[in-house]
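For reference, the structure is listed below as structure tokens.
With one protein chain removed, the remaining protein chains of the complex are shown where they sit.
Here is chain A:
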Amino acid sequence: METQALRRDAVGIDQVVKVYGEGASAVTALKGVSLSIADNEFFTLLGPSGCGKTTLLRIIAGFEQVSGGRVFLFGEEIEQLPPNRRPVNTVFQHYALFPHMTVEENIAFGLRRLKRSDTEVKKRVGEMMEIVRLSGFAGRRPGQLSGGQQQRVALARALAPQPKILLLDEPLSALDLKLRQQMRLELKQIQENTGITFIFVTHDQEEALAMSDRIAVMSQGEVQQLGTAEDVYERPSNRFVADFIGDTNLIEATVLGEDGPDRRRCRTAQGLELTASGSGDPGQMVHLSIRPERISLVAGIGGSGTPCTIDRIIYLGTNRQVLVRLADGAPLTLLVPNTSGSTLEPGSAATISVAPGAARQLRD
């Protein structure tokens, strides 16, 4: 990575390695991760548990020491700085609100440690409580608040000292669905209004897609793909990303020939012929990903599509998930809009067709 870029960006991670333990029991949590996060960005680290996303967040916060590599904050190398000397605040997964302090004292904690004047602390705490809509709760203890309210206090406490970077460690995971969806919008709004760089850690791909400017999809201590929500969903770079972000059909196929630049005619093992974006010479085996919503389904047999049998229909509200089997028994998953008067029945015959470009070739 260019040093120039590391100096310009809000956060620069350069070849960071983290190894826990030593000798035979050593576990490598990060295997040389490099990425840079721009100022004012809503950046998400997304991955399954154990992928290293929380470790990376804790390294940026200063709770963990790197085993190798460098960490920059606005061009300044910070590996050696203790957490209290980094202009970075964290919203913890379990909030970690101080139980012996009131809401007001919790929010004021960072400002007090920064030796801000009483009037400034008072003013700032008032502002923060307004932003998170908790005015009137100043004298309560965290134990007297609901989960959603505690979460707002945690957010206000971390934002009060006006950090340059806000780290959020799965902050919504303890909330129920409705509240979670509402908080997503609020978080995004607060990020846009304050202009603070947010680094958000989550294992929830929907959350990541809904809020992020850019997403780093992580697995096994490495960044698998870095891009916008659309990039990682529409153009997954490998099988892990395609499988982890959203549902997908992973299919093996053989390249038949060219169909324009970066497009190949392919035939799957089941005899389904389609055009996929990607490369390769005729005869080469490739892995394809087809999103369930990109396959269309018509009841009955006929037309130019591939015949299949409907195996099972799962009702999802807005959509229905349809599991079908092709002639040789190979399964495919489809997602069809839940329109009224549909004649789909388990056991009945149907025809599927895959639009050109819906299939994507994947690297391993």
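Definition applied: a residue touches a chain if its C-beta (ideal position, glycine included) is under 8 Å from a C-beta of that chain, and two chains touch if they have at least 3 such contacts; residues count from 1.
By our rule, contacts and distances are computed from a predicted model.
J.: Quick one: the chain not pictured, UniProt calls it what, "Spermidine/putrescine transport system permease protein PotC", "Alpha-D-ribose 1-methylphosphonate 5-phosphate C-P lyase", "LacI family transcriptional regulator" or "Spore coat protein U domain-containing protein"?
T.: Its UniProt record gives the name "Spermidine/putrescine transport system permease protein PotC".
J.: Among A:Ala96, A:Leu256, A:Ile313 or A:Val336, which residue is in contact with the omitted chain in the full complex?
T.: Candidates A:Ala96, A:Leu256, A:Ile313 or A:Val336; residue touching the omitted chain: A:Ala96.
J.: Out of A:Gly12, A:Pro161, A:Gly221 or A:Gly278, which touches the unshown chain?
T.: A:Pro161
J.: Residues on chain A that touch the omitted chain in the whole complex?
T.: 61-63, 82-85, 88-90, 92, 94, 96-100, 109-110, 113-114, 143, 157-158, 161
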